[in-house]
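Report on the following structure.
Removed: one protein chain of the complex. Kept in place: all other protein chains.
Right after this comes chain A.
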Amino acid sequence: MAEKDKLTDAPVEFVKEGVQFVRKCRKPTKKEYVQLVRAVGIGFFMMGVVGYLIKLIHIPIRYLIV
């Protein structure tokens, strides 16, 4: 049993430390978080749309070179 305990000790300790650490972290408040998700989301999405539009340029280029 003792050996088993030792074997399981390390991961348990590891998880405990982790949970403690995460608890101590400062987390964004709900308002901040909603704002953040919105801002980052819109940014990411816009970037994607622009990227998609650029990729649309490929269609005429393909016709030209193929």
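Just so it is clear, a contact is a pair of C-beta atoms (placed from the backbone, for glycine too) under 8 Å apart; a residue touches a chain by one contact, two chains touch by 3 or more; residues count from 1.
As a convention for this text, contacts and distances are computed from a predicted model.
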Item to complete: For the chain that's not shown, choose its UniProt protein name out of "DEKNAAC104743", "tRNA (adenine(58)-N(1))-methyltransferase", "Mediator of RNA polymerase II transcription subunit 18" or "Mitochondrial division protein 1".
Response: "DEKNAAC104743"
Practice prompt. For the chain that got dropped from the picture, name the residues of chain A it touches.
Written response: 17-18, 21-22, 24-28, 32-33, 36-37, 40-41, 43-45, 47-49, 51-52, 54-59, 61-62, 65-66
